[in-house]
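Report on one structure; see the data block that follows.
In this view, the complex is presented without one of its protein chains, the others remaining in place.
The block that comes next holds subunit A.
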Amino acid sequence: MGRHSAAAITTSTASTASARNAQQPAEEAVARAIDLTKTYGDKDAQVVALDHVNVEFMRGQMTAIMGPSGSGKSTLMHCMAGLDQPTSGKVIVEGLEVSAMNQRQLTKLRRDQIGFIFQSFNLVPTLSAEENILLPLQIAKRPIDRAWFDKVVDVVGLRSRLTHRPSQLSGGQQQRVACARAIMARPSVIFADEPTGNLDSHSSREVLGFLKNSVREYGQTIVMVTHDPRAASYADRVLVLADGRITQDLRHPTYDEILEVFAGEGDEVEESAR
């Protein structure tokens, strides 16, 4: 089963989203995927990672993408961020068609519009925390807004750790440095790939709290891929993927709601896998 119902839900999600757009003009799309398809492998052993996905990510929102392994959630994010080339369909970020960009344009996009937070290995080991935070600006040769830097550093609470090398920081601290770095350039959208995947629950809360805070206070847009329902519960909106399609689009869900949905999906996936 799955295929038909999933398609139906996607359509309905899209229509609700546009309906809400109409209701709240402030809610505009920062990034959009149009009929996005990504397949791996050759014809004999083709794997469909994304199956004609249409989705919009709104400015000033934190969106979590969830789903079981192999559901295509990471692929979706990678395509959105221009890290991966879709097989067909379009990706548009800030009105620019990412999927048609060459390397030079992609570099410019990453400098101006996009921030990244990865699960691990976020920092350049030879640079101190401060240097890591300022790195994107320096690479792009943009002026450094010291006031903004101070604010960011204070928010992530790393003032005392600025001269430390990544190897001298804990995992949570490292991820907070990564968050600070991503936010420093004030990109249109931050893509976070399992930002809390390697962290204990305490550190996770710190990082997620910081991300949430940046959305609320500075209107930052964040797209986050995660396994963890607890992490997803911080988001304004949760998209659930299965088999390359969006199966759920939840607005401000509670932890329990997510857990429920996810548990059900998980069962379904497990069943279909069998």
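Criterion: a residue touches a chain if its C-beta (ideal position, glycine included) is under 8 Å from a C-beta of that chain, and two chains touch if they have at least 3 such contacts; residues count from 1.
In the analysis below, contacts and distances are computed from a predicted model.
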- request: Among "ABC transporter permease", "YdbS-like PH domain-containing protein", "NADH-quinone oxidoreductase subunit K" or "Cytochrome b", find the name that the UniProt record gives to the complex chain excluded from display.
  value: "ABC transporter permease"
- prompt: For the chain left off this view, which of A:R32, A:K73, A:R181 or A:R237 is in contact with it?
  reply: A:R181
Task: From the listed residues A:T39, A:N54, A:T107 or A:N213, report the one that touches the chain absent from this view.
output: A:T107
Field: Per the touch definition above, residue among A:S88, A:T126 or A:S201 touching the missing chain
entry: A:T126
- prompt: At which residues does subunit A meet the chain that is not included here?
  reply: 78, 83-84, 103-104, 107-108, 110-111, 115-116, 118, 120-127, 131, 135-136, 138-140, 181
